[in-house]
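The following block contains the structure, expressed as structure tokens.
The complex appears here without one of its protein chains, the remainder shown in place.
Each chain gets a letter, A, B and C, in the order it is written, and its residues are counted from 1.
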Amino acid sequence: MTLYLDDLRVRHLGECRYDSPLSEMLTTKQTSPHYVAEGDRVLLEDTVSMLAGHDVPPEQVPSFEAAGPRKKIYFDPSSVTAGILTCGGLCPGLNNVIRGLVQELAVHYKVKRILGFRNGLRGLTSEHRDDTVELTPEHVRDIHNAGGTILGSSRGNQDPDEMVDSLVEHGVDVLFVIGGDGGMRAATCLSNAIEARGLDIAVIGVPKTIDNDLPFTDQSFGFQSAFASAMDFISSVSVEAAASPNGVGLVKLMGRHSGFIAAYAALAANGADIVLIPEIPFALDGPEGLLAYVEQHVRKKGYVVIVLAEGAGQDLLEDADLSHRNGKATDASGNVKLGKIDDLLKERITDHLTAVGLAPTMRYIDPSYAIRSVVANAYDSVYCLRLAHAAAHAAMAGRTEVAVARWRRRFVHVPLSLMTSRRNQVDPDGDLWMSVLETTCQPAEFGVQREGEKVPSGFC
Amino acid sequence: MTLYLDDLRVRHLGECRYDSPLSEMLTTKQTSPHYVAEGDRVLLEDTVSMLAGHDVPPEQVPSFEAAGPRKKIYFDPSSVTAGILTCGGLCPGLNNVIRGLVQELAVHYKVKRILGFRNGLRGLTSEHRDDTVELTPEHVRDIHNAGGTILGSSRGNQDPDEMVDSLVEHGVDVLFVIGGDGGMRAATCLSNAIEARGLDIAVIGVPKTIDNDLPFTDQSFGFQSAFASAMDFISSVSVEAAASPNGVGLVKLMGRHSGFIAAYAALAANGADIVLIPEIPFALDGPEGLLAYVEQHVRKKGYVVIVLAEGAGQDLLEDADLSHRNGKATDASGNVKLGKIDDLLKERITDHLTAVGLAPTMRYIDPSYAIRSVVANAYDSVYCLRLAHAAAHAAMAGRTEVAVARWRRRFVHVPLSLMTSRRNQVDPDGDLWMSVLETTCQPAEFGVQREGEKVPSGFC
Amino acid sequence: MTLYLDDLRVRHLGECRYDSPLSEMLTTKQTSPHYVAEGDRVLLEDTVSMLAGHDVPPEQVPSFEAAGPRKKIYFDPSSVTAGILTCGGLCPGLNNVIRGLVQELAVHYKVKRILGFRNGLRGLTSEHRDDTVELTPEHVRDIHNAGGTILGSSRGNQDPDEMVDSLVEHGVDVLFVIGGDGGMRAATCLSNAIEARGLDIAVIGVPKTIDNDLPFTDQSFGFQSAFASAMDFISSVSVEAAASPNGVGLVKLMGRHSGFIAAYAALAANGADIVLIPEIPFALDGPEGLLAYVEQHVRKKGYVVIVLAEGAGQDLLEDADLSHRNGKATDASGNVKLGKIDDLLKERITDHLTAVGLAPTMRYIDPSYAIRSVVANAYDSVYCLRLAHAAAHAAMAGRTEVAVARWRRRFVHVPLSLMTSRRNQVDPDGDLWMSVLETTCQPAEFGVQREGEKVPSGFC
Partner (left out) sequence: MTLYLDDLRVRHLGECRYDSPLSEMLTTKQTSPHYVAEGDRVLLEDTVSMLAGHDVPPEQVPSFEAAGPRKKIYFDPSSVTAGILTCGGLCPGLNNVIRGLVQELAVHYKVKRILGFRNGLRGLTSEHRDDTVELTPEHVRDIHNAGGTILGSSRGNQDPDEMVDSLVEHGVDVLFVIGGDGGMRAATCLSNAIEARGLDIAVIGVPKTIDNDLPFTDQSFGFQSAFASAMDFISSVSVEAAASPNGVGLVKLMGRHSGFIAAYAALAANGADIVLIPEIPFALDGPEGLLAYVEQHVRKKGYVVIVLAEGAGQDLLEDADLSHRNGKATDASGNVKLGKIDDLLKERITDHLTAVGLAPTMRYIDPSYAIRSVVANAYDSVYCLRLAHAAAHAAMAGRTEVAVARWRRRFVHVPLSLMTSRRNQVDPDGDLWMSVLETTCQPAEFGVQREGEKVPSGFC
């Protein structure tokens, strides 16, 4: 799906008439490797071949609006009421973003009233709209030292009109929605409902995805903290498996549709023998299948360590008609509930190894809540802070229906709808996955051939 | 200084005639957001204004050769001898890079002989050339669990011809120099000496700089681990200063010419009240000077926390004719030895606060060795591994006098000489420094005006 | 069960005739707060009332032989072969103990041959007795940097005579069994079989129990590392529960018969609202039951955090005739397999809260493998090292059928059979549990009265 410049344009609420309280700091700034000037834009693509594909003048090449403070802003800060909410699953850094927003708005823009809505979009329902908390710099000073979110979170959609009513009732001018694809979709709906009622409320999305599966974002905030924590659990099962006769270490990591956490954690830990991700189908049976490889590994090395993204191998559950595992229901956010691939693997591996006389010691762990709840690491702390600053600037400049993101190390504005238009996934032909294969020495595929391809047979 | 396409071209030793052992894995690969195809190139610049500045067809726009494996390679892997050395100060990740190189070369390219030279370039002198150690995958399997470098390191230049003699004596075909700007300069000299003698030896640089001051590199490996560790020491002096009457916490961090560690650590820790970096001069005295601000801070908040990059305020030492501190000597790598700005600050702050009746409790720490020696964190572990893979690919494909680097999240080849042609520094007008100012609330400058500029007077 | 001096006497293989290589270091040593002299003994009991209960002269008061080096030893070190094995579940510090043994024996006693048997007692079967590895100081130098055990482990008993055969075949003079109550029992059997055959082999037990449930030991090695790790998981579910509507955080910790890990981790974390341990029965239903308290907590605070020792509430499984959960089988070590109290709690809590209109968000984690596999912390590292030194000294001095232990901070020799004669448990009337109650503010009991006792009704 090709994107054109027009696809990347951002909605403005209107002309910027107010001097920014920050304008004094902005006078000398111009585009450099460390800054993009107000009028400049950031290229979407970054290779010669991609550039050559667009036979247009530079200013027509697909590009994003640069994020950052503007000299003139849309809202009069002294009369602005801001709202903040967090929705979806936990992710390291949520409190850092909340804190960064509050500090930037209150200290630098002198915004006097900042409201936190409780438990995600639920906090905008009529039932809960009065649970709001007032947020001040003093209140949020140390919240980044704890994981989770002080505002609470939840899944699930709410009626857009009811939510707009809440915003109106509280006099909210700018709303920050920190959430995943469910949250970004809801923010888009909300923004449409606001527009339909002709209201002057900016809706800014701060994309949150521990799986790193949202597009137009280098790495989503919290991702590095998450895979660092995941790495430790790979080490745990490696230690357990290595110390047990025919040990099988199995760790299930987050990754519904994208195996980034599994891939990165496996590269960082380097104790993983097999990485299974949603992007790469695998077969269990047959001479090239996973079970045969597991067996071979246990025979040779004495044990095996498997890193499993939760969304991997979902087709196997269907094939096996394992109706109790093959979830077709959806959760409150509308996500299809995943079948339990971990249960299938434990069963099949145990059966297989037992059958060949290698009765295994199974060491399984599902550390998801322990990973999601960690405090943001140093890198993510800085990232969240700067992302929050960018979001505050976007709102004050009257952008709306827009997400702030980091694109090839520049902060940019991305139209909200684009954030849910595609998924960021591990490219089976990309260099990340190739490094995983080189490091684990697992075969490129387990008995499942992509068309016209020859499967290498374990190349270490 | 403008760069043209020709400046970014990379030297090849010659035509690639051998099939790569990895070629099978490369058949389906093409440029995508996660991969750059063999023939494609990565743009140097990334904004519309920068692109518009080059009035040339896309294929003439300045761009880097993409790193990565090639289907055809220059060396016959079965007969290759590789050499590896690490030089300059310690940096998290050195062992990870060594390990990644050895694993890629030995396991995937089937290189049979890999030598480690001891203690940097010294290991290539006639005196020490026989101290080499043989490196195997088994040998390096767990070395990434320790900081430092198993090969040892040192500073200082050596005679290029003597070093070439060592390479010839050991039959080295490809040499990997993991080092800082001193190391990159030495590698360039060495490469020239090799060329002058018409030898067929590839020299690949893996740029190492804990200060993040080398150009054409998103963030140098180890940098994130370093600033994460630095963050903890800011917390330490914050805790100490906050618990002491008129506490002054002062932490000296690495950063000879570039204040990245100080800036990032301060953003991550968020306990810093003042950040001083080499890029931003500051005055001590006067109503807008540092001392007045420190005094004001102690009066108001009870204590103050200062993060000092070691290269900050060097001009103050000259001005004060503090000959015992003002180092004009150079170290073995040719770096000018820095004067002791920390001593000056401790003295002046103590004197000033005492004089105004706020006799301070000084809490000073210089944690440099504790930071340099940490184990690479999860992110840097992955980064080092992938960088090492890229370096191995470059060497086998016959590139020489080239550094591997990560440019806007793509691995690329950069001519060695370019790596020392400029310095990466914190842009006083960029958004990183702006976030520091917004977070610390310190004034943009302490009593030193840049021409034509109005100094804001502490904007929190 | 009262213990008399005779119960605490230790078996000697015979008279000590050889000068210890360490004797020179021992000349000046005499009993002090930091040392117990060779001929002296350590009191079993430590209060006036306990002492008064023994109407005997001091030298008849129950006391342990002090551990430590002897000037004269039983074995001629130059001809000793030592054997080491680890058995039972993983516990932090196993590698530290192995390493301490090897270093002490090889470096200080100059023992030339040290064998590691693989995978616990299995390594002494005829089938596996040749899987032994030779252990040297060089080999074990860095093994304490990894969790687990380099020797592998397993559960299950083996035929004592077959095991003695293996010892004889390898010429083992001293055997170190690092294991739990299963291991201590097996070592006792083995020792008896050795004695029955009139062999001159010393068997030394190093008691290992992550649950801290072995007697005559201040805190078992690895326990502090374990509860420190457990603490982090309590924090994880606290963060998750606090961020979810009607959040229920539930963490299942180790503790088959003794709730020490749960109690200490809950005190350290201080986010726990309820701690359930095997020593204190609890009822689910009724106005004083757990479910009512959970409901009350969620209503008041919005969420609840429960720390569950795996062995808690086993009677509830029987009561409920939950045959699928109520395990009556035994594992390979002869331990009764526990029923799944966690499943029962999840079900009953979810049902109860849903029924009262507080449909919960359940955040459950079972981190056992992640806890067991951690690296020993600083304290345990020192403890393991000193314990290993004591074990080596005991063996060289010809003690046998003895465990080395730390009793009120003195290292002592405990007859092996005593180690399995009773269990160390949390005293419901002791000050540890009282501190737990004071900290969580949970009621002393949930609807289960001990005879003649009045149950306080939640005293915060």
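Definition applied: a contact is a pair of C-beta atoms (placed from the backbone, for glycine too) under 8 Å apart; a residue touches a chain by one contact, two chains touch by 3 or more.
Since this is a predicted model, take the numbers as computed values, not measurements.
> Check each of B:Ser63, B:Thr132, B:Thr217 or B:Ser235 against the chain that is not shown and name the one that touches it.
That would be B:Ser235, which touches the missing chain.
> Identify the residue among B:Pro21, B:Gly100 or B:Gly147 that touches the chain left out of the display.
B:Gly147
> Any idea which of B:Asn157, B:Ser244 or B:Ser417 touches the chain not displayed?
Touching the chain that is not displayed is residue B:Ser244.
> Touching the missing chain, which residues of chain C?
Spelled out for chain C, the touching residues are 21, 24-25, 27-37, 39-43, 46-52, 57-59, 61, 63, 66, 68-69, 103-104, 107-108, 144, 218, 224, 227-228, 231, 264-265, 267-268, 270, 377-379, 381-382, 385-386, 389, 408-411, 426-427, 429-432, 434-435, 437-439, 441, 444, 450, 453-454, 456, 459-460.
> What does the interface between chain B and the hidden chain look like in terms of residue numbers?
Chain B touches the missing chain through residues 90, 119, 122, 146-149, 152-154, 232-233, 235-237, 239-240, 242-245, 363-367, 369-370, 372-374.
To be clear about the criterion, only the chains that are shown with their structure count from here on.
> Please identify the chain with the largest separation between its CA centroid and the CA centroid of chain C.
Here the answer is chain B, farthest from chain C.
> Between 0 and 180 degrees and rounded to the nearest 5, what angle rotates chain B's CA atoms onto those of chain C?
So the angle, rounded to a multiple of 5, is 180 degrees.
> So what's the Cα centroid distance for chain B and chain C, whole Å?
Between these chains, centre-to-centre, one finds 47 Å.
> Let me have the rounded angstrom distance from the C-alpha centre of chain A over to the C-alpha centre of chain C, please.
42
> Two or more other chains touching the same residue: where does that happen in chain A?
Not one residue in chain A touches at least two other chains.
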